[in-house]
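Once you've had a glance at the structure underneath, I'll fire off some questions.
Here's a slice of the assembly, chains where they normally sit.
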């Protein structure tokens, strides 16, 4: 009985895998057609349950940005750049679309002038996906959006976090009391009980700080911080090992702020900091995270108006593809 | 009986009109969602018959370009820019989506390295649409693509042409014999019998010529040329009147090469020529063409890589919207 | 007594005029030094009373933007571009700094993630200036900022408005209820009683609309709308005459949205519309407004990230200089 069920499911799953394939660049040019994430089919999120296992979603919101804005235009730019990715990961050999049915689920209907309302809409958009077991890969938008996404994903239990970024984003409030900004999501998430701070690690922090408060608070909660200096001193293999040790085998969210990359690699972001990661390092770091129990991930803060050569969106798309490979392996392992 | 049929049809048509509405910027931000033409629904061309009456189509091909390339990236850039257009034409009061069901039919599957093969694919894509009575509004791509589109649309009879451009595009051959370039489509179309040269008018030609041959040939066929100097001397109302007189009441195609605009308004094109139209003039000229029997139209030669401020794609989208209003009025008048 | 007072005041005023002169480009290069508006001295607004009669102020806020953001970076970019303006208006012969003491009063301390709070801060910043009789020339920021500025300036009585723009900005609400956006300031201002709609004129509206509602509402209030088509048909002298007739001799505010200009002249703005004004037309129109009782003015929606050649900020600075000449003449006439 069980066997037959499994067979049935496998059969259906094979059908779905066949259906949710990206358009091949050997058949039609990569620059042709509407730009969906990875040239994948587009699916109404209301129809995603029982169809796909990974959903690529845009959140075009930057109304919580305190620096240069523009990340609201990130999802479209990353979609466009992502049409250059292909089906087979050269480095790892992973073929994500052979492992998991994936689709572009469109954008969350944000309100660009209201962060609190947008947070509610994001949570409402993600909650049914989470309940259907669909793993979301989100493209922002500013980093604020991670907070409501975490609220939706962690309804059952707090999750761990691998957070790759130039900034800690654990401020309390700015401008005399604003608590919903792109500098505060992880503080809010810990306060809301959706992140387990002892299973959180922040990698790549650097630059300068207004004050030590945000760092001190994070450390006091038990979060692990690997500033860029420590990353350089210890090397990526050790960094990855420590990240794995911090999050362990529990459910974990992966958040990649594009400003983790050096401005040479990602100029198109609102708050760039010199001295960052190369894309090669970022890819190596991500590849060292295979096998974790990832429940979702995001790539945020791509601001195309500040990106005249388009390399930031390109990096965002490449990072997203690498993360998608991680997610697909994880999803396939669960089947 | 006839009355009832009409009622039925009207009822169905109202349903279809309700279905094929663009997403409103009052409900979701214009920068959100995948970028389809005008934020319209996307429809498989195979399902377009009996559904829509106007199809917006991209042809991402620039393999016939003899100058700076890049128009293959035009459809996506115009789609993106077109999401800023709204439902109601401020100047004319036309509400195109209330007049005709419209959809984005995607891109023709071109072969970027083979113009002849691509011409065949274009013709094959458009012919069933033409047979279904769907009026195509095409975004190129280089100007070569107009030739196969005309072949598909004019199977039954040659059509007239209003051709707004800096160049005549009636060369015979280049580089020792290449006859399928973006400098030759209208010569090929006349030779193929799909254009009636006596019902053709070219407006805005200017700059310099390699030789007088292309102009002399066009005039010898009976085509009317209103060079920019004549346009300036006579004024737009007279120009429009002459265009109307040349094409008369017969079926007419409208082709707008974005390089008709001055480089200040459309820098992003492969062969810009100073001294061109402003967008305001272009809009006035198009509005003066209301009521013609337009069987199709295109906007070509938008090359986004040469357009750092994005104003060329913006102009292309605005011109396309204005043309769409003309087409919608025409379609509605036929009902 | 009165005479002596007048003498004293004139003497003091001459001193102040001598003090508040811009740095000359014949002595130090225009690209040198910190970029203040027009290379004018910078003054703490708390010290402006009894010192200057015109205050140039930046409001770096774009948190009410519903399209592409970036106008928060406008004040700095316009300051930079304004260092190219000189002391003597070539066309009108007006030498504004000889007519009125002017200073750069810095930026309003906005909260980038809270429009309502920012509105309160703007109003609080402008109210004492208004009470001190200082005429403000503001550089935005998005168009929302005009609403709180009007609240501060019109405490005593509603004012008239000359509004040059591609859009009416008289929407009621967006996204299911947001009433404080850059699409709503003039509706809010009329509702608040700080604008007299019968003394309001909007010039240059064009493009497309989501619906006719915003226009119908404006007309119903008694506002005059001169859409771009009507502007073209009637010519600038008539347009200016009508504007003068609408606002009459009462106190009047002048608001210039940079998207009134065509995208060729002002690509760097969030919601560009093709078919707009040239800068030459804009200057002619402004020069035809000499002698009105202007109580303040603004130039808004310059978004530098979208302005690769910097011509939008340049246009904003040139428009601001031309308006400054109007204000200086008016201020001098009151002395």
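Letters A, B and C mark the chains as written, and numbering starts fresh at 1 in each.
FYI, a contact is a pair of C-beta atoms (placed from the backbone, for glycine too) under 8 Å apart; a residue touches a chain by one contact, two chains touch by 3 or more.
Since we're looking at a predicted model, the values are computed, not measured.
Asker: Given the 3 placed subunits, let me have the overall number of copies in this structure's complex.
Answerer: Full complex, one repeated sequence, 6 copies overall.
Simple rule for what comes next: only the chains that are shown with their structure count from here on.
Asker: If you list every residue number at the chain A and chain B contact, are more than half found on both copies (same) or fewer than half (different)?
Answerer: Counting shared over all numbers used gives more than one half: same.
Asker: For the two copies chain A and chain C, what rotation in degrees overlays their C-alpha atoms? Round to the nearest 5.
Answerer: 180
Asker: Using mean CA coordinates as chain centres, what's the chain A-chain B distance in Å?
Answerer: 40
Asker: Which positions in chain A are in touch with at least two other chains?
Answerer: Residues 72-73, 112, 308 of chain A each touch two or more of the other chains.
Asker: Using the touch rule from the top, collect the residues of chain C that touch chain B in their complex.
Answerer: Touching chain B from chain C are residues 66-68, 171, 174-176, 205-212, 227-229, 232, 262-264, 267-268, 271-276, 278, 306-309.
Asker: For a test of understanding, state which residues of chain B touch chain C in their complex under the given definition.
Answerer: Within the complex, chain B contacts chain C at residues 24-31, 84-91, 262, 264-265, 278-280, 283-284, 308-311, 314-315, 318-319, 321.
Asker: Considering the complex alone, what residue numbers of chain A touch chain B?
Answerer: 27-29, 31-36, 42, 58, 60, 72-73, 75-76, 79-80, 104, 106-107, 109-110, 112, 308
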